[in-house]
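Here it is, the structure, as structure tokens.
For this depiction, one protein chain was excluded, whereas all remaining protein chains were kept in their positions.
The block that comes next holds subunit A.
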Amino acid sequence: MSAEAGTTGARQSRLSRALLYALLIVFAVYYLLPLFVMLVNSVKPLSEIRGGNMLALPHEFTTAPWKSAWNEAQIGVSATGLAPYFINSILMVVPAVAISLIVGALNGYVLTKWRFPGANVVFSLLLLSCFIPFQIVLIPMARILGIIGLAGSISGLVLVHVVYGIGFTTLFFRNYYEAFPTELIRAAQIDGAGFWRIFTRILLPSSGPIVVVTIIWQFTNIWNDFLFGASFSGFDSMPMTVALNNLVSSSTGVKEYNVHFAGAIIAALPTLVVYIVSGRYFVRGLMAGAVKG
């Protein structure tokens, strides 16, 4: 009797498990399909794409579209491919992430461990900057970049992204350091460590998870940004996203879909790499602040 009940129970659970997996596979396919389409079509000759079926595997495998997208395709007025703009994006994103991360960490450190009168007001104002829509600052920012002589340069873009990023990075670090035991800071003070030594020797070495979270967040946001890139860059300082747009939406000649797909994948690759390398810390970092409380 009980054994029978056991087997029906087991059968039921196996059935629901199968259903669950089927559902998960459907979702996985649904999410992976665009990537599949892009990958498949980026290695087909253009004639095959024109022939119809976007989902078909390539009959004739070619890497030409990738080469073209990287350093041959016409972007704007010159046929340079995406390579120089890829470099631009790297030159923009690395300092922007690094500076906003360091400033955010320092802000968080001061706002939690060296509290001063009005610290909460300062934090609220910084937080507010997270909610200012990009469009509002476009014109004032263009004016300021013009005045300080950074208009149309990569340095100007770095500045814009740092300014916009500090609100978020401060929020991340403040909340992380809020849960960091203040007794440790006091112990270090008694041991003779000052402001910077406490920061570099005690706090930063314990900040791994939140640093990773901040890097992922800032990197993807800055890399994927189009509006600031389109508004504040010149011909030579265009980031990847703007160049990709110029590649895809050029109104002359034949639409080379295979090249466009390849270009889009190249543009998305760095963020993908950042996620794959550090994604597991991302979840852990988001949880760490929550449970320590």
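Heads up, the rule we're going with is that contacts are C-beta pairs under 8 Å (C-beta built on N, C-alpha and C of every residue); 3 or more make two chains touch, one makes a residue touch a chain; residues count from 1.
Rule of thumb we're sticking to: contacts and distances are computed from a predicted model.
Among the names given as "Group 1 truncated hemoglobin", "Protein phosphatase CheZ", "Succinate dehydrogenase" or "Carbohydrate ABC transporter ATP-binding protein, CUT1 family", UniProt records the absent chain under the name "Carbohydrate ABC transporter ATP-binding protein, CUT1 family".
Per the touch definition above, the residue from A:M38, A:I90, A:L106 or A:L184 contacting the chain not shown is A:L184.
One of A:L46, A:A193 or A:V248 touches the chain omitted from the figure, and that residue is A:A193.
Of the residues in subunit A, those that touch the hidden partner chain are 181, 183-184, 186-193, 197, 201-202, 205-206.
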